[in-house]
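Have a look at the structure that comes next, please.
The complex appears here minus one protein chain, its other protein chains still in place.
Per-chain residue numbering starts at 1, and chain names A, B and C are given in the order in which the chains are listed.
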Amino acid sequence: MDQLPILIIVFPLFTAFALTLLGWFRPAVCQPLTVVGLLGSSLSAIATLAQVVNSGPISYHLGGWAPPFGIEYRVDALNAMVLMMVSSVALLVAVYARKPVQKELGGKISNFYTLFILLVTGLLGITITGDAFNLYVLLEIAALTSYALIALGRGRAYMATFNYVILGTVGACFYLLGVGFLLIKTGTLNMVDIGSIVPSLSGSRAILVAFAFLMMGCWLKMALFPFHGWLPNAYTNAPTAVSCLVAPLMTKVSVYVMLRIMFTMYSVDWVFSVITWKPLVMALAVIAILMGSCFALAQRNIKRMLTYLIVAEIGYMVGGAWLGNASGYIGASYHILADGLMTVCLFMVVGSIVYKRGRAHIEDFKGAFSTMPWTMGAFILGALSMIGVPPTCGFFSKWYLLSGAYQSGDYAFGVALLLSSLINAVLFIRIVETAFFSATSDEEPDPHSHQETCYADSPPSMLLPLWASALALLAMGLYSSEIVTRWIQPVIPGGLL
Amino acid sequence: MAWVEVHYNYLLVIILLMTGLWAMIGKNNLIKKCIGMCIFQNAIIMFYISMGAKKGATIPILKHVPGAHGHGPESYISDPTIYANPLTQILMLTAIVVGVATLGMALTLVQKIYREYGTCEEDEILNCMSEEQDHELPLQDELKA
Amino acid sequence: MKALSLLLALFVGFLLIGVLDDLPAWGDAKSPANSYVSAYYLKNSMEQTHVPNVVTAVLADYRGFDTMFETGVVFVAVIGIMAILRRDPKEEDSETGDRPPHAPPEGFILGVATRFIVPFMQMFALYVIAHGHHSPGGGFQGGVILGASLILMAMTGELESALDRMREKWFIVLVAGGFLLYAGVGLGCMFFGGNFLDYSALAPLLGGDPKAAAIMARYHGMLWVEIGVAFTVMSSMFAIFAYLSSDGRMDRGL
Partner (left out) sequence: MTQAVTSFTPVAIVLISALAVIPISLSGRKPNLREFWTFLAGFMKLALLYTLLDPVMHGIRVEWELCQVLPGLSLQFRVDSFGLLFAFVACTLWIPTSLYCIGYMRGLNEHAQTRFFACFALALSATAGVAFAGNLLTLYVFYEILSLSTFPLVAHHQDSEARTGGRKYLTYLLGTSIGFVLPAMIITYQMTGTLEFSSLGIFSDVTKPGSLLVLLLLFLFGFAKSGLMPFHSWLPGAMVAPTPVSALLHAVAVVKVGVFCNLRVITGVFGIELLSDTSLDNVICVIAGITVILSSLIALTQDNLKRRLAFSTVGQLSYIILGAGLAESYGVKGAMLHICMHAFGKITLFMCAGAIFVATGKKYISQMVGLGRRMPFTFGAFLIGSLSVIGLPPAGGFISKWLLLTGTIESGHWYMMLVLLGSSLLNAAYFFPIIYQAFFGTAKEEDAVAIQEAPLACTLPLCFTALASIVLFFFPEPFFSLATLAVGG
């Protein structure tokens, strides 16, 4: 059935209308409606992925017009994979968000779910579109919805969101400027079309400046090192359900956009031989990894610590993409999936702790193993994946990134990866220690007394998605060679050796 | 001077870009940041429109062949050089609408910040927040009811 | 912070000046931007969509998907601002003190003048929407004029009088309804077998010789879409004004 690609967008879009209209009268219906919409979207995403893997890339012409003149949806294995990740993570968070939203955003439930599903539509649109300008419009939709969602938090959220708005707009306008320069030199907006024209003008400076602006736009959106100022404040002050949704998806989709720009609009030999940016970008990635991990060490608030870890993970992906060899590319694209799952799992755990104990500072984890065993069980899986312990998927993305770094001789990047894994190990051991050791009270627990462990774990509607993502981490780890050979291998751009 | 005469539209765009960018990041007052944002977006809109302009071209609405009144495609002049470039104008329609939406959102946030801290100056807000941080009660955090 | 931003702005400026002479000259008709895709639109839009105003043709048909998400941006802005600002008027507010006491509308002349002008504005807006195919205009421009007429009423009279004519519930339904109309037409084309937003698939609705019906289906499809856009833009302009001016309480304007 060739209408699959557009179904991914139509399902959440029409749910958004239903939510606005119905939500006004009966807010209770919003959450199930969102889950149904996202279910439809993720099923069609999975079907698209299956179709793409079996029979090669799909090209869907919007409005019936052929590509350079109309807008085209170009779906190959890479963006089908990211589509599946985005829609399934959003589905998990939609199921998870029921209780925290009721508790934190009592009055604005229908608004929240409308913005929630429009953000997912925006992200899905960014991932699937094959047209440079359409990507800008969807970037703006995703950005606006995330501004509104984050601003739903209280007090300090407004100032954090205002900074996010300013830097987000600067990023989007840089992207628009880049597309403008491309339009001036190539005359077309379709990514693949641009890709075919760029090699012939590789000498011109306008193409170089266009690449500079596109990259600056992407890096601002994904919060790479020098441009990461807005991310920690914005994601920490956002309500729990919002940070569970925004943290795993926004930055990963921007990394995907960077990959799309580097390897579809431009070509491998343009990025790695015509311009000599590789050392600069590798340096940025290394600094991002080290800075993110060290700042995470210094945090008391676990949610803020996780946001700094996101900044470090971005360093992984950018470094992987700019290594310039096949296993670096595999590592980067595999890490988009792995990191999405890891971040959603850890943020859901923090969300459950905030839901149960009001706050997520490190002291609030005290005695969590005894009172919230299931949540902490999933936390251990997520932590293991973040550290890079084998059976989970975090290990395999580190494996590819490290072998890529070894092959291309970027030892600084390799050492940064190992150092950040060790720092992650220290971070999570510290939390496991607090959770494992002292009972909920502060004084020294008498080891021999059988303190009855009051079982006060979070409700099943929060535990099920949490465990689904934790087990998905394991499954992705075990089937990683399947993912790499069947999905990523055929998509590796030609020039990468 | 011939060089300026040929590229003066890009020069204007660059000047507007620089002022907009500087105002957005450098200015202290939040409203001035929003104004800077508008200047920045309008500069890019001007860049696109100036890219699509042609010397001596009219608006891209097809004109009748002189004397013909039918509605078929043959009775309209469709030579591209006499009409301005429609594509860039459409893209900029979208950019204007996006500009309005972002400005609306930014002003809403400024209003909320003003309601929260009583001032629009960024430095005053920051030390308000840092004061708040110091005497923060142990449990009073992002979930203060 | 100031010096850093100055530095950054200057850097971006010099980066751009460095590239100036590589860009095509001002007004040059042969530049790549004006020759490749846009030349195709100018040559073929009349024969493919029968719409003389090429801007509307490309806006609503060739790149119709872009415009749909553009209305999406407007829709998102309204929902976002509503989510942030809106609160029930009854909620006691610590700073009620500083809001100006309810000022009765000052001038009588202003009231009479607005009541006289507004109907003509709205008539002109409908003309702009309907006549978008042949003359400059279309959904956005018409919608903005309609929105302006409502805002004019709100500013000169009182927000309450404007709200009486356009209750909050109504403009939220209209915002969603316009966007739904646009996406609904797109979905309709899918039911008739075409791709999303492929109006020529609606030809069977018009009947007659299929080739001509396909072109006229595009013509009318665009009109429907423009109406959807007009609804959304109108109610969103008014909604943003209403929320901002009444600080989310939707009772008294500034």
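As a working rule, a contact is a pair of C-beta atoms (placed from the backbone, for glycine too) under 8 Å apart; a residue touches a chain by one contact, two chains touch by 3 or more.
Keep in mind the model is a prediction, meaning the values are calculated, not measured.
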{"item": "Chains shown that the absent chain touches, full complex", "value": "A"}
{"item": "Residue of A:130, A:292, A:382 or A:414 in touch with the missing chain, whole complex considered", "value": "A:414"}
{"item": "Absent-chain contact - pick from A:56, A:107, A:226 or A:390", "value": "A:390"}
{"item": "Positions on chain A where the hidden chain makes contact", "value": "380, 384, 387-391, 396, 398-399, 402-403, 406-407, 414, 418, 421-422, 425-426, 429, 433, 436-438, 444-445, 447-450, 477-482, 484-485"}
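To be clear about the criterion, only the chains that are shown with their structure count from here on.
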{"item": "Arrangement of touching chains [line / ring / star / complete / other]", "value": "complete"}
{"item": "Most remote chain, CA-based centroid, reference being chain C", "value": "A"}
{"item": "Core chain by centroid distance, with centroids computed from Cα atoms only", "value": "A"}
{"item": "Chain centre separation (chain A, chain B; CA means) in Å", "value": "28"}
{"item": "Inter-centroid spacing, chain C versus chain B (mean Cα positions, whole Å)", "value": "15"}
{"item": "Interface hub residues of chain A, defined as touching at least two other chains", "value": "133, 137, 140, 144, 147-148, 151, 183-184"}
{"item": "Multi-partner residues of chain B (at least 2 other chains)", "value": "17, 21, 24-25, 51, 87-88, 91, 94, 98, 101-102, 105, 108-109, 112"}
{"item": "Contact footprint of chain B on chain C as seen in their complex", "value": "1-2, 4-6, 8-10, 12-13, 16-17, 20-21, 23, 25-29, 31, 33-35, 37-39, 41-47, 50, 52-55, 57-59, 63, 66-67, 70, 73-74, 76-77, 80-81, 84-85, 95, 134-136, 140, 233, 240, 243-244, 247"}
{"item": "Touching residues on chain A, where the partner in the complex is chain C", "value": "3, 6, 10, 13-14, 17, 20-21, 24, 60-65, 68-71, 107-108, 111-112, 114-115, 118, 121, 125, 131, 133-134, 137-138, 140-141, 144-145, 147-149, 151-152, 181, 183-189, 204-206, 208-209, 212"}
{"item": "Touching residues (chain side chain C, partner chain A) in the complex", "value": "15-16, 18-19, 22-24, 31-38, 40-41, 61-66, 69-70, 72-73, 75-77, 79-84, 86-88, 169, 172-173, 175-176, 179-180, 183, 187, 190, 194-201"}
